[in-house]
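With one protein chain withheld, the remaining protein chains of the complex are depicted in position.
We call the chains A and B, going by the order they appear; numbering starts again at 1 in every chain.
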Amino acid sequence: MQQAKTTILSLPTGEFVHPGTRACTGCGLSIAYRVGLKALGPDTMLIVPPSCLTVLQGLFPVASTKLPCLNVTFASTAAAATGILATLKAQGNTHTTVAAWAGDGGTSDIGLQALSGAAERGDNFIYFCYDNEGYMNTGVQRSGTTPIGAITANTPFKGKLQQKKDVPAIMAAHHLSYVAACSAAYPLDLYDKILKCRDLPGTKYFHIHIPCPPGWGYDPRYGIKIGRLAVETGYYDLYEVVNGEFRLTAASEKLVEKRKLVPVREYFRSQSRFKVLTEEQIADIQKQIDDKWEGYYKKSD
Amino acid sequence: MHIIEDGNAAAALGVRLCRPQVIAAYPITPQTPVTEKLSEYVEEGSLSAQYIPVESEHSALAVCIAASSAGARVFTATSANGLLYMHEQVQWAAGARLPIVMCVVNRAVGAPWNIWNDQQDSISQRDTGWIQMYCADHQQILDTVIKAYWLAEKVSIPIMVCYDGYILSHTFMPFDLPEAGKVDAFLPPFQPDYALNPREPANLNTVTLPDVRVDVHGELAHGYMEIRYLLQEDLRLALAAAAEMERRFAGVFGRTADPYLEPYRCDDADFVAVGLGSLTYQLRVSVDALRAEGIRVGVMGVRFYRPFPDEAIANALKGKKSVIVFEKALSYGYEGALASDLKSALYEYLGGTGSLPTVQNFIAGIGGREIHTQELTDTLRAATQARVSKEPVWIGLKL
Partner (left out) sequence: MGTRHYRRKTSHSEHGPGDGGRTGSWRVERPVFDRNLCIPCKRNKEACFICWLFCPEIVISRTIPPTVDLEYCKGCGICAEECPTKAITMVDEAKFAEEDKE
């Protein structure tokens, strides 16, 4: 059964985040978090490790978020979700949603062990990795999900030399009921996916591509455009894996019909972090993207 | 009902009587049998709890921290490197003021790898803001677990119940298993001041500033320094709460004990051996032997190590000629931590009185090296004759 797609006009107007946060001007996370919490709703308990979100959520004694939240140590996000769930079970509470929101460093690097453990145990919660592709809160250092070629504070001249870690694929290999790749530039796709997965069993994993003005090097006003460009170039794909079934969604699904990708050069040239990528490297990445999409086209034929 | 079981079973039986709602643990020798037993109780239905087989000790305490924050009574246990791997979470649990009870089955820490008993693991966590209680036999293990839940929940501070690996954990001794009704009478269900929930949302353990700040009600809220000060203040107040704990326990179970110390033949002693855990019971044999030789010596077990019962210890050692501290751990680069703590208490309460005992420090049983009672007796005898050394002396070292 296909659920009706949410539109801007049908999106609930209630907010769970107060204005006046400490997030940077034009923060992509603010958009994804705001819409994500709308989908999760008021009967939700949150877990947050150190990250940009810790700052966004406010400094004691003021919280920017209207939902209950447990701040936990960097490596323990998913295990803390397990702990909250265990208490809810002990209390006979089957209605409250448990949701963890961690950054890409907190997920792909230091938090991966706990996340894998919770996923293997099949603990029933939603894990959100908001991927701004670096340790932005500590001043833009490389993480496991920083893409190849990106300049960061500790890949200062050559850019990162290694590939981005494919965390959604790692999580899909845990045979989860639901894995999704989303983007802050497509908030309604994120919203609908959260509604869709809520009643599925076990651990649900969301990966959200998050444009970051200071970390990526662009004028804050272009954040959504750049997030969209990542998808329209076929560089970052919106998809879901439901009980092992992979499916492109939203704009990525439409790209299969269009069969026309925007050249990835446009994405790279929109941000200063990629300034050291050579034309040869870009051509190489373009070929990888084209090959990946050939696969998608063939599958749809 | 008297039963004969090993020390880990005594701990597990004690835990079951306390009705924890969430148990998380990761296996490490010699702790494993405690958590295996608890998983049996949960699977057979004799304990109604969520048993979480986590993927690391760091996560074991993470589960306990989160579960406790949401209002559950929780339990975990570990040893040695498992405790060290938890270290960040150990600090966190204290700062978050969660009444977690954790058994530490004492074992040596690496490197090199060593699975045998000493107390370097729990002693290395001395300054984390947890209460530490040490056990010398199986009855104490079971009773201390029950007492620990009462005290932890009374003062909102987590507690380590420490007992020696193998020497206590894997040996069989008779002990009294109390009726569930008595434990229920002693230990009411956990009623936290606040439990994380969507009806009363709060953001817990947020970044806290160096200075005070106004809250959403327009009132001044504390800064990080006040939160940390209150932990220290409540730890010191926990000493009085521990005395209340013993009184209440005695009222329900009929077993009385000093909350902090366990003296043996100390009243008329000139010399007192001091230690933590099972070693102090072995020292009783040495004390009896030396008493037969006419040497006025006693032994005092320290049951409550953090917060340190400084005044009680100083009073108990007043008028003694020498205090001889035996330890299975070391503050590397100086001396045994207990010896340092004792010196500090004696200086504070007896300094300038003219009755300040000398303090000697002996290190024994590191990494499970067998401690022969004869060696203890000889060491203790020598220490009563003259101060052996300013530096800590390692017993049984084969250099």
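Assume a residue touches a chain if its C-beta (ideal position, glycine included) is under 8 Å from a C-beta of that chain, and two chains touch if they have at least 3 such contacts.
This structure is a prediction, so every number in the text was calculated from the model and none was measured.
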Touching partners, among the displayed chains, of the absent chain: A, B
Hidden-chain contact residue, picked from the options A:G20, A:G92 or A:P156: A:G20
Sole residue of B:V42, B:L84, B:M173 or B:L231 that reaches the chain not shown, by the stated touch rule: B:L231
Per the touch definition above, residue among A:S51, A:S64 or A:N132 touching the missing chain: A:S64
Chain A residues touching the omitted chain (full complex): 8-9, 11, 13, 15, 17-23, 25-28, 30-31, 34-35, 58-66, 187-188, 213, 219-225
Where the missing chain touches chain B, by residue: 95-97, 156, 193-194, 201-206, 208, 212, 215-217, 219-222, 224, 226-227, 230-231, 234
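Assume only the chains that are shown with their structure count from here on.
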Residues of chain B touching chain A in the complex: 21-22, 24, 49-50, 52-56, 58-60, 62-72, 74, 88-89, 92, 196-198, 200-209, 213-216, 221
Complex interface listing, chain A residues touching chain B: 42-45, 47, 54-55, 57-63, 65-73, 75-76, 79-84, 86-91, 96, 113-114, 116-117, 120-121
